[in-house]
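Up next, chain A:
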Amino acid sequence: MALLEIKDLEVRYGRIKAVEEISVDVDASEIVVLIGANGAGKTTTMRAVSGLLAARTGSITFKGEDVTRLKGHQRVRKGISLVPEGRGIFPGMTVRENLDMGTYALQGKNPESEYDRVFELFPRLKEREKQMGGTMSGGEQQMLAIGRALMANPEVLLLDEPSMGLAPQFIRQIFAIIREINAQGTTVLLVEQNANQALAIADRACVLEAGRLTKTGTGRELLEDSTIRDVYLGG
Partner candidate 1 sequence: MNAEANLTEVAPEREIAVAEGDTLVKVKDLSVVFGGLTALDSVSFDIRRGEILGLIGPNGAGKTTCFNAMTGVYRPSQGSVTLEGNSLLGLKKHRITRLGLARTFQNIRLFGEMTALENVAVGLDARHKSGMISAMFRTPRHYREEKQIITRGMELLEFVGIADRAFDKSKDLPYGYQRRLEIARALATDPKLLCLDEPAAGFNPVEKEELMELIRTVRDEGYTVLIIEHDMKLVMGVTDRIVVLEFGKKIADAVPAAIREDPAVIAAYLGQEEPDGTA
Partner candidate 2 sequence: ANQGSAGGGGEEGSSDRVELPVQEKLDVPEDVVKAAGDGKAKCDSKTTIAYVGAMTGPNAQLGINIYNGSQTAIDEHNAANPDCQVTFKKIDTEGDPAKATGPSAQATKEDNIIGVVGLPFSGESKATGGIFEDAGLVHISPAATNPDLSTNGWKTFFRGLGNDTVQGPALVKLVEKLEAEKTCLIEDDSDYGMGLAKVVKEKMGDKLECEDAVTTGQKDFAPTIQKIMDSKADTVIYSGYFAEGAPLDNQLVNKGFDGYFIGPDGVKDTAFVKQAGDAANNAYYTCTCVPGDLIPEFAEAFEKVSGGDAPGTYSVEGYDTMTIFLSGIDKGITDRKKMTEYVRDYNGVGYGKTYKWDDTGELEDKAVYGYKTEGDGIVSVGLIE
């Protein structure tokens, strides 16, 4: 049984159907990548899985338990963590406080080891512990967002376009880190426009088109698929 099962998911904004009939299984310790054009419904899917949006129909099962009706904060406590599009840094809190927020769900304990792990992955954050989140540069904010999500020690980490707006150097770094996190045992569901690199690290990948899944396969399969190349990867 898969760790995270998304089944026949449909989400609407008002009358607008943003995604429908989405079914994805994510196995433990996998990296699964969602790709698709703008407005295909990737973010919507991620938000529905993390509980920020309500599924209209369909179900989301986590470790065999149906979490479809759970609120966002309850899902976090179960072990599903999202790094949202746009990072969602608390601008008026320091780096340290932002990281603290990551442990909010862990009833009271603030294990130092979690900080150590994050600081090890992102030494930059250690340097800037006292800086306000809002004044960090884009790349640093992205690190902070990922680090914060890791503080909760999630079983599944959802990443929505972590490379957006980052300089090329950083993008490579971010992908390396994703691989490392995954190697440490965290399951990753990743949304990326940077399809080439994303597919390169993906165990499996899905293509979303106009709110529907049109293709699934291993990362390599999709990389080699000629239509995918034409539409998403460029010549």
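These made the cut because all candidates are chains of the complex that A comes from, given by their letters.
In this text, a contact is a pair of C-beta atoms (placed from the backbone, for glycine too) under 8 Å apart; a residue touches a chain by one contact, two chains touch by 3 or more; residues count from 1.
It should be emphasised that the depicted structure is a prediction, and the values quoted were computed from it without experimental measurement.
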> Which one touches chain A in this complex, out of 1 or 2?
Replying inline: 1
> Along chain A, where are the residues that touch candidate 1 in the complex?
Replying inline: 35, 37-39, 135-140, 161, 164-172, 193-197, 230-235
